[in-house]
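Structure first, commentary second.
As you look at this complex, bear in mind that one protein chain is not there, while each of the others sits in place.
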Amino acid sequence: MAETVFSRPGALAPVITHYCPGCTHGIIHRLIAEVIDELGIRERTVGIAPVGCAVLAYNYFTVDFQEASHGRAPAVATGIKRARPDLIVFTYQGDGDLASIGMAEIVHCANRGEKVTVVFVNNAIYGMTGGQMAPTTMPGQIATTCPLGRDVEQAGHPIRIAELLSTLRTPSFVARAAVHTPLYAVNAKEMLRRAFRYQVAGTCFSMVEVLSTCPTNWGVPPVEANRWLAQNMMPFYPLGVFKTPDGADRAPTPGAGD
Amino acid sequence: MQNDVIMAGFGGQGILLIGKMLAYAGMHEGKEVSWLPSYGPEMRGGTCNCTVVISDRPVGSPVIRSPRAVLAMNLPSLDKFERDVRPGGLLLVNSSLINRDPARTDLTVVKVPANEIANSLGNPRAANMVALGAYLGATGAVSIAEVEAVVRETFSAKPQLVDSNLLALHRGFEVGAAATGKAVASVAEEGS
Partner (left out) sequence: MAKKLMKGSEAIGEAAVQAGCRLFFGYPITPQNEIPEYMSLRLPQVGGCFVQAESEVAASNMLYGAAGTGERVMTSSSSPGISLMSEAASYLAGAELPVVIVNIVRAGPGLGGILPSQGDYFQATRGMGHGDFRLLVLAPWSVQEAADLVQDAFDLADFYRNPVMVLGDGLIGQMMEPVEFSSDRQPIKELQPKTWAATGCPGDRPTNIINSLFLDPEELERHNWKLKAKYDAMTRDEIRSASYAADDDYDVLIVAYGTVARVCSTAIDELRERGVRVAMVRPITLFPYPYQAIRDAALRASSVLVVELSTGQMIEDVRLALEGARPIHFHSRVGGMLVTPDEVIEKVECILAGGAAEVSHG
């Protein structure tokens, strides 16, 4: 008898996703599904899909889902959690959704200390609409609405959401991770596990920002996209834990220090 | 049969409260009632008013442009509402704070020195109750017994205020009844 050493997580639906080759949404989905399985919370979890590339996320998990309008996932999550505090509620949002149109909702959700988990996928671009500039687009980075590169004089600098949310006084768990190599992915899963655990314990709001790639809209092959992320995004978006509910901000992050 | 009144004065004179008490008493008496306050920036300006309708039939418009009665607790209220009183209607004037006579000659005017009476009873804050009593005495819109019950209920948390407020109500009632000669039956009933 062969021993099963690797299989699809139960919380991940047995379907093929619509994501582009080399996109890391699939990895992040899988990490979330593994955490849901390991915590044994699948049957009481409700996810919230965003508007953006992950708009169809509700097809990829075996948990109940709500589809939110653009940017409003943290408000929808608030409604669900207040109605049913026994449920485990997570949002899955991109950078246009969370850091642009949904900035008010994410800040106030965190500030109220809603006991929900936010997975924030930052790939520095609007993916679904075709590569427009995001609030997280890097200085000089080319996008379809900044064809000469992001001009910080006109568009300002990219917004660091993890740092921004960690300034709030309300206790929370805020971290940033990446998934462009297996080692980083292992660390990202650990961040997600901590985030969900804080929710299961009813402790606090939790958010994990995950740096992600968009080979299609960046216009580079997947391997090069991973390299571009490490060289350009990680210096500006440092990885680590920015805030914990007990106040131990910026704890060292294992495996993410190179 | 419908009684309606606009009660107006400074914020803090307890205008809205006596309006509510009148509406409550009317409701307890089995009448149809409505109470409508002024709202918005107006209520920040220091003056306030409310409209109370007490009727045998379902209340139509809760907004009354030509009320059957106006109770003016200060001069700005008299200036504002004197012209609106329905011809032949009732104008109650708090003569303690209003130093002019009404200009209209087609109204029943009752002057009530509400603050002076309240002061003489040792409860200066009860001027509104004097005024309410005067309105009841002049109109018989609601029986004073019902209003008394509402007064007791309103001040149930501060029982030491009940007697002076009831006294103020009755003093006002006497002024209103004497001025109009209308509510003698109620006075006799109340005295029995």
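Quick notes
Order as written gives the chain letters A and B; numbering starts at 1 within each chain.
Just so it is clear, a contact is a pair of C-beta atoms (placed from the backbone, for glycine too) under 8 Å apart; a residue touches a chain by one contact, two chains touch by 3 or more.
None of these values were measured; they are calculated from a predicted model.
In the complete assembly, the contact with the undisplayed chain comes from A:D64, out of A:D37, A:D64 or A:E224. Contact with the chain that does not appear here is found for just one residue of A:L12, A:I27, A:I48 or A:I161, A:I48. Residues of chain B in touch with the missing chain: 20, 23-24, 27, 32-37, 39-41, 58-63, 65-66. Across the interface with the omitted chain, chain A contributes residues 42-46, 48, 55-56, 58, 61-69, 72, 75-84, 87, 104-105, 107-108, 112.
Note that only the chains that are shown with their structure count from here on.
Chain B has its Cα centroid 64 Å from the Cα centroid of chain A.
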